[in-house]
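A single protein chain has been removed from this complex, and every other one stays in its place.
Take a look at chain A:
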């Protein structure tokens, strides 16, 4: 009897949902996602209940980006004897991720079939959340999600800004950027946050850092259009650093620098060469230290143009830049004098970085710093199968994407970043934890700063 009844319940779950006129109440499963409104680096707890026992279901996440593309991720599960699926405890048997992956529905997202190529997911407006539709589908589904009605779904908000974080446009002394201030009286430590060669004003990491208690200035340090006429100098970064340092809510001797890619290079250069700016600590993600001493920053940014003969194009027509700089390793005059850095510095790199030879650079930096006697200030982490774009945790990974490099010929190319999705996502999660603890030690702690994590 029980077996028959179970079969009947299972059958109704697999039938397409429509308005039922029978007397029995709905048998739809109950999906709960906690939190429904969270910060982007918070974990999600996804639980489905009231499923028939031993029932195959698909958990699906859908995101409609600011660029109007659709991104999705999904995992195949089987409910247990209580009719429950818990994403943090159960295995996914297939989909865009497999195994026990509590955050797989976010980091394994990819553009839906039929999307434009070379997409990259980045939130530009941080004052609104990213919206994800998390749904439960009957059976193990791999495509055609839009043509089916899910059994149930919830909407989840993911925020880069915690409540109370203030966002302030900065247009001061020639510096353009956005300042994010944590809630509360302060004073707080500060961070100068710099991105890579794509330029533009990218705010999300700063917003997230402010949500963790750091006054952060996201810098717009060059704009492709303006590059030709821009007078980009060393002074620009020193001025920006001082804007943070002099802010009434910032502790003046607790200001650090955080860079990714080109931003890392600038960070190292300023930390080594500036007589005005003394960062308390530096974080350099996916950066090289190739900075020809006789060049300006602007010229360094335009570097790819003059090295285009070293550019490699792989079998997928992706541009690979990593080898363009290797020859610079042997020439000290082409590298930042890292021996002059006198604050703790954390290097975060991916071994499969196809844009910058991160591995070789980190090794070389260590050698140079040890030789100079400041090697005790250096910490580095190198993640296997991880690419160039080491972003905040749970951000989707893209091995390659469209890139319009400032300075290169104006066409957009497909740039190879590298990394394999699962290890790259693990690296993002681990790196962020290490970054936050490094910042906590060096900018918040009352003990002397130290490099070791």
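Things worth noting here:
To be clear about the criterion, a contact is a pair of C-beta atoms (placed from the backbone, for glycine too) under 8 Å apart; a residue touches a chain by one contact, two chains touch by 3 or more; residues count from 1.
To be clear about the criterion, contacts and distances are computed from a predicted model.
Not shown: a single chain whose UniProt protein name, out of "ER membrane protein complex subunit 6", "Peroxisomal succinyl-coenzyme A thioesterase-like", "Transcription and mRNA export factor ENY2" or "Serine/threonine-protein phosphatase 2A 55 kDa regulatory subunit B", is "Peroxisomal succinyl-coenzyme A thioesterase-like". For the options A:69, A:102 or A:157, the residue in contact with the chain missing from this view is A:157.
One of A:36, A:88, A:125 or A:308 touches the chain omitted from the figure, and that residue is A:36. By the touch criterion stated above, the residues of chain A touching the omitted chain are 5, 9, 17, 19-28, 30-32, 34-39, 42, 47, 49-50, 53, 81-84, 131, 133, 135, 149-157, 159, 162-164, 183-185, 187, 213, 251, 444-446.
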